[in-house]
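For reference, the structure discussed in these notes is given below.
Note that this complex is displayed minus one protein chain, with the remaining chains in position.
What follows is subunit A.
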Amino acid sequence: MTETPSHPEDPSEGGPTGASEGTEGGAGNRGGGKGPRKGGRGPAGRAGAGRQAAYVVDAPLTTPSPSPGLVEVFRHRYLLRLLVRREIQARYSGSFLGLLWSYINPLSQFLIYYVVFGIIMGRNSVEAYAVHVFCGLVVVHFFTETFNAGTRSIVRNKALVRKMAVPKEMFPVASMLVSLYHVLPQVVILVVVCLFYGWTPDPLVPVALLLALAIVTCLATALAIVFSAANVFFRDFSSVVSILTNVVRFGVPMIYPFRDVASKLGDTLAAVYLWNPIADAVLLVQRAFWVGATPDPEASAATELPDHLWAYGGVMLVVSAVSLVLAQLIFRRLENKIPERLT
């Protein structure tokens, strides 16, 4: 009665997922296992291990903490997907207009910029001004949403972070994906508006758009990762980020054309201006949509866009990707103290 007949388990069966096999083996063992346990309680209790020969865990003995880094995040794809879906659902649950708010918000900003700068302050010198602004807004909105929501993400999910061993970069990345999810319909609206302006697409449109999105994705995720950790230690950082994102709106050629930057600041400062990756992303989107919507695309491309825009775009993609790597290194140093500082 005492020794449970051991169920020989094939040790080659799967790693952690092999647990289900192990459980089945254990379940068969249940009736027999109970007897010796009760008898074995008390002073002899420590002999516990020998009785459980049937239950073999075929996994290595490792540290229970998840390994850091973005690679780990994408190994938890399923959880990431659920988190993103939860975020999207929860953000608008209980509101009557629901998901529509994610359009009303950028649309209202668009109207403000269009009415104030386009009509009242008379920026009529810019052709297809509405498209010009909207191109900028798609990029800026994606960036600021990721940066703002990402910065708060770990603190907001503290119930999870304090109790479960999930890679913590998961939360800023989920914020980025939620924002990205809202970008796509905006691009559709942009295309429709452009067609209304007589836009003729060229093969470089998707290249420019994807390059711009890649730059913003990398940079915004990098910033969100660093600031989400910093925000755990001092909540001041979320206020800093609100200010920064306000500055971003005016640091890109959205409400004013790039041509004015070059002519009013001079060539040197314009070159410095172009070291802002968000500005390049906006220009790339304008290259994709706005230029084609102006009456004379050839002339607009020549006068409105900076020389070497593609080169700038490529360099900025590299810069953003490097910053994403740096962000993970910084995050790794802060990460250890996060659970205990989240109160």
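Note that in this section a contact is a pair of C-beta atoms (placed from the backbone, for glycine too) under 8 Å apart; a residue touches a chain by one contact, two chains touch by 3 or more; residues count from 1.
Basically, contacts and distances are computed from a predicted model.
J.: Out of "NdhS_3 protein", "ParB-like N-terminal domain-containing protein", "Tat (Twin-arginine translocation) pathway signal sequence" or "ABC transporter ATP-binding protein", what name does the UniProt record list for the absent chain?
T.: So, among "NdhS_3 protein", "ParB-like N-terminal domain-containing protein", "Tat (Twin-arginine translocation) pathway signal sequence" or "ABC transporter ATP-binding protein", the name matching the hidden chain's UniProt entry is "ABC transporter ATP-binding protein".
J.: For the chain that's not shown, point to the residue among A:Leu70, A:Val166, A:Ala262 or A:Leu305 touching it.
T.: Once the missing chain is taken into account, the touching residue is A:Val166.
J.: For the chain not shown, which residue from A:Ser65, A:Ser108, A:Thr200 or A:Ser239 touches it across the whole complex?
T.: A:Ser65
J.: Counting contacts across the full complex, list the positions on subunit A that touch the omitted chain.
T.: Touch with the absent chain occurs at residues 16, 19-20, 22-23, 25-27, 29-30, 33-34, 37, 40-46, 48-49, 51-57, 59-66, 78-79, 82-83, 86, 89-90, 93-94, 157, 159-166, 336, 339-340.
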